[in-house]
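Left out: one protein chain. Kept in place: all the others.
Up next is chain A:
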Amino acid sequence: MSRIWGVLAWFAGIVFFAPVAWMFLTSLHSESDAATNPPSLTAPLTLDGYAEFFDAGAWPPLINSFSASIGSTIIVLLLAIPAAYALSIKPVEKWTDVLFFFLSTKMMPVVAALLPIYLIAQFSGMLDNISFLTLLYCSMNLPIAVWLMRSFLAEVPKEILEAASIDGAGLVTTLRRVVAPIAMPGIAATALICFIFSWNELLFARVLTGVVAGTAPVYLTGFVTSQGLFLAKVCAAAVVVSLPVLIAGFAAQDKLVQGLSLGAVK
């Protein structure tokens, strides 16, 4: 009986993974081999698709994406860690209400805020500016980061904190020597999840950026309409743009659920 379950699970895994595997394989084929029907599985491999993708000016959008995602992740951590501290280790009064306020902002559709944000950007001359987008990504990820960091900081045992304070450790020492080592894996996971969300974002980037500050997803929308034989190039582009997320996602695999459910599920 258990053998059947194993076979079924493997089958499901292969079915779900097939489009990803096919994307990798096609990205390594020449354009003419990528567009055959029936598909050619064993065609010779080449890096032409990647070469063409990078030659066509893929670097600026990739760099924009990196700076918006990494920049916003750093700012979010700087804001979220103290906030999470004030919601767990030394909680303010009514801290659960504050926590749920953070969560409720994440449940509002961003599309409804799109127009005013566009008008503000236009008014302040920040259209097509990567710093403005970075700031928006901070607001998008801050609630998630606060929730995650709070659940990680709540795991720091009260006894250890008390012991540290009895031994005369000041705030800085406590943070550096007691809290940080326990919270470090949580901070890393939070950073990876914030990075993924910023990296994936399309709607704001599409509306607020143009030729200068366009991000990688915006660059990918250039492939929405067909351009003759271009499957290998599309696949190469999809692989390159997805690679950072695949790496970050697999690295944060254990904490991924916790992040996506906003800390509700361990």
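A few notes on this one:
What we mean here is this: contacts are C-beta pairs under 8 Å (C-beta built on N, C-alpha and C of every residue); 3 or more make two chains touch, one makes a residue touch a chain; residues count from 1.
Following the convention adopted for this analysis, contacts and distances are computed from a predicted model.
Think of the chain that is not pictured: of "Sugar ABC transporter permease", "Dehydrogenase", "Family 1 extracellular solute-binding protein" or "Electron transfer flavoprotein-quinone oxidoreductase", UniProt labels it "Sugar ABC transporter permease".
Contact with the chain that does not appear here is found for just one residue of A:43, A:70, A:135 or A:164, A:135.
Here the missing chain is touched by one residue of A:130, A:156, A:189 or A:238, and it is A:238. The omitted chain makes contact with chain A at the following residues, 2-3, 5-6, 8-10, 12-14, 16-17, 19-20, 22-23, 26, 34-39, 79-80, 82-83, 85-87, 90-93, 96, 98, 100, 102-105, 107-120, 135-136, 138-139, 142-143, 146, 196, 199-200, 202-203, 206-207, 216-217, 220-221, 223-224, 226, 230-231, 234-235, 237-238, 241-242, 245-246, 249-250, 253, 256-257, 260-262, 264-266.
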